[in-house]
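A single protein chain has been omitted from the complex, and every remaining protein chain is retained in its original position.
Every chain is named by a letter (A, B and C) in the order it is written, and numbering of its residues begins at 1.
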Amino acid sequence: MPEVVIPIGPQHPALKEPVNFRIIADGEKIVRLELELSYTHRGIEKAAEQRNFIRVLPLLERVCGICSHSHATVFAKGIEEIMQLEVPPRAQYIRTIIAELERMHSHLLWLGVAAHEIGFNTLFMWTWRDREAVQDTLEEMSGNRVHYNMNEIGGVRCDLNPAQVNAALSRVPVLEERIKKYVDMVNDEETLLLRFRGVGRMSKEEALKYGAVGPTARASGVDYDVRRDDPYLAYAEVPWDVVTDTEGDVYGRTRVRIGELRESVQIVRYCLENIPAGPIRVDAPKNAPKGEILSRYEAPRGELAHYIRTNGTDKVERVDIRTPTLANWTSVAMCLVNQNIADIPVIVAAIDPCLSCTSRLTVTNRENRPGVAVVRAARRGSSLPGSEDEEKL
Amino acid sequence: MAAEKASAAYGCEGLPGDTMTGPVTIDIIKERMKEFGLTEQVHANRVLVKTVPGKVHDAIGTLQTMLGCNRLITISTLDNGETFELLYHVIGPHRIIITLEIDLPRSQPTTPTVSDILPPAGIYERQIHDLFGIIFEGNPNLKKIILNEDWPEHEYPLRKDWKPGPDTFYGGIKVERSEGN
Amino acid sequence: MTDPVFILLYIVLFPGFIFLFVYALFLSFLDRKIVARMQNRVGPPFYQPFADLVKMLAKEVIDPDGVDRGLFDAIPLVALAAVMTAFLYVPVTGYSPLAFPGDLVVVLYLMIIPTFALFLLGWLSRNIFSAIGGIRAATQMFIYEVPFFLALLAPAIMAGTWSISGIVVWQQHNTWLVFFQPIGFVVALICLQAKLERTPFDIPEAETEIVAGPLTELTGRRLAIIHLTTEISLVVGSALIAALFLGGPMIPWTLSPSWLNEVVGFCVFLVKTLAVLLVLSSIKVATGRIRIDQLNDIGWKYIASAALVQVGMVLVINYLWVTL
Partner (left out) sequence: MTVPSAGLSRRLVNWARAKSPWITIYNSGACNACDIEIIACLMPRFDIERFGILVEGSPRHADIMIVTGNVTLKQASRLRRVWEQMPEPKYVIAVGACGASGGVFKGLYHVMGGVDGVIPVDAYVAGCPPRPDEIISAVVTCLNLLKEDAAHGGKEWRQKKPLPRMDAKGSPVIP
């Protein structure tokens, strides 16, 4: 079968967001891949430079719908550090609760979408039904199901009254029991194992070399988690541990994400039980002093980094957003080589791409030998045929 | 320095004692990187090294071999008027962020690429080239990627002095009926 | 029994096209309802398949340029006709008057035509996704057809006749064939699930990989007819398995008024096809989709060998039966 170029275009049922793959396949095997993203590039960084600290937070929250709290918290945390603000502990605990609830609903969402990619719709329906419990908790706490708008420079916008805390605490055991059900469903469901095990495998060295972050890297054994290495919010006081795995394939990533789900439930339970009393906000000055900070945060998909530089006015001079999915694209392009066409949605879903975050683009030409190909292709990528003719979709 | 682990360029194991007081500490890093330029500690776990574009490549080489840094967090870019500022943030199992800072003149913003030793850098360099116009020599695939196909050449949106020109056409839809395929 | 008016009524009205059309829509609704209830959703109302069909018939028909319009219209119709005629030989009340020795083979061959239709449609519409879908439909057919034939021919060997009604009559004298051939029954169910391209084996129109496989470019009435063909082949498949393994519409004791036999036989037929549908739907809910090469391994290693073992056992039982 001659080489066939298959454009899996921006509009494709497998991809919940617009990304364009031009797969060069030989029969069912993928030989080369050209990836083109940033259909959702909106120019947020340019706009962030014209908005003061109160108006920039809603904009930064809408970089991505699923990890909206992450972007707002990492920015607020950075600015507070530049201003040397002392955020009250109650605000830190509320931010941690919302962060972990967001991680739970993001991982449940991912588990459903990954099952949907292989046509297993029952798990898709069940995981999303249990996600509704998390969504209800978030809606009670912050008033909105997706963009919570909880953050403000110097603390949190609204407080948690005991009724909300009890309602959330009552849902925790239900979630724990459901997660246990998913663990043994993923472990012994035959077709799931057939489609997940051994697909898109990445060794620890490759994970480190291609700069994979988050659950994708931890599934290959890279013990790297910003919440523990560079503790922020209330993670230093909460007893939890990093979940890693040695499988390295889609199955390993599934297990890591379910493990993280269990950890998040414990963190939320601990934070809810001993949330300190006290004020939830300290009023921040209008202008931030001159300074710069690399603020890092463990988003559900990996390590999120905002490089913020302020110049003494009430607007930020530059915010450079590096989202976790952008770091994972090299590793996904490497994993895809030599796999079947039928596995593309599964492998791409395995890194849980959040394309609205990734308003960046990468074209990674890989020869069919993944190991060396990266370096060699990197040197003479431009001479490869087919990458010039950016013909329209 | 014999105790310094001279591990392979990639995939060094987690260092014994992963806390900051492991064998790789801030002053070891400062002392090691002195040859590349002025080093100072800007933050509890961040070291800033001001270097020259020419030395970036082997600075990162030293970081990878001698100091066990195996991950590039990101490349940040700033436009401060007459110069562009590039910051390479690198980290390893020792949990200390080392930032290499270089300044490029606005008239001739070119710097050697690091994507051959740090593969993920290829992504960040392409993005910076698209939005700032900084040219990375040796990057294999430095062509337009972020902005859409018919975005005019040599228009770099994230520069401070860039304003969207009223008459230039930036792509999107011309309302002619394109034929359905 | 063979006067032309009765035959005409038999073909057109009762167990013929009208009944088949209504029963196919009902089974399709039941399938979607069972799947929805198992995923504790509410599931569509009873008239949903009919509403979908009428809406699709009234949609605009788009022909991708450079595609042979006539052929694009003809293939779905041929597939529909083939599957509908296959149903005439399956006994619905008692035994079918059109039965002739060898109609089992005719029914099996008529059931292959929809898969060919999918392959041709995929190949005709000049879209890369449908081409891949078409190739997958063809490869999948080679994998499950052989075990399907073997599993369905074993009852014929045991009953000694090649006509479905003959097998049903034989089963009335002896017990159901499913007790003699349990492996054959399981293999037939799995291969039927593969023939109808339902979830563990819906590789040709894998919704998340290649948009809609061969059906990507179909719109309007062509899509309606192809969906109707799939639903009708669901009815024909489950009726075939009910007839060959579960004793068909026969009841052991004969009731006094002769027409009552027919009615009770018909109700027994309904119950058995619904049972087979329940099994197929629960398979569809409980599994995810497997890849074409995995299907290849499973198909040839386990399913084909199981069918061979079953046929071997049937020959041995026949030999013992004859000598005793």
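The rule is simple: contacts are C-beta pairs under 8 Å (C-beta built on N, C-alpha and C of every residue); 3 or more make two chains touch, one makes a residue touch a chain.
Given the structure is predicted, the values throughout are model-derived calculations rather than measurements.
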Neighbouring shown chains of the undisplayed chain, as defined at the top: A, B, C
Residue of C:D31, C:E145, C:E217 or C:E231 in touch with the missing chain, whole complex considered: C:E217
Among A:I30, A:C64 or A:V348, residue touching the chain not depicted: A:C64
Candidate in contact with the missing chain, chosen from C:P4, C:P45 or C:G70: C:P45
Contacts of chain A with the absent chain, listed as residue ranges: 9-13, 16-18, 38-44, 46-47, 58-59, 62-66, 68, 109, 125, 128-129, 131-132, 135, 145-147, 354-356, 392-393
Those residues of chain B which, in the complete complex, touch the missing chain: 147-149, 151, 157, 164, 170-173, 177-178, 180-181
Missing-chain contacts mapped onto chain C: 32, 36, 39-45, 47-48, 50-55, 58-62, 207-208, 211-212, 215-220, 223
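Everything that follows uses one rule, which is that only the chains that are shown with their structure count from here on.
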Centre-of-Cα separation between chain C and chain B, whole angstrom: 61
Between chain C and chain A, distance of the C-alpha-averaged centres to the nearest whole Å: 45
Centre-to-centre distance between chain B and chain A (centres being mean Cα positions), rounded to whole Å: 22
Shared-contact residues (touching 2 or more other chains) in chain B: none
Complex contact set, residues of chain A against chain B: 36, 38, 41, 43, 45-46, 204-205, 208-211, 223-224, 229-230, 292-294, 296, 303, 305, 307, 309, 317-318, 320, 322, 326-327, 329-330, 359-365, 374-375, 377-382, 387, 390, 392
Complex contact set, residues of chain C against chain A: 38-41, 128-129, 132, 199-200, 202-203, 206-211, 285-294
Touching residues (chain side chain A, partner chain C) in the complex: 4, 6-7, 12-14, 28, 115-123, 125-126, 129, 189-192, 194-195, 340-345
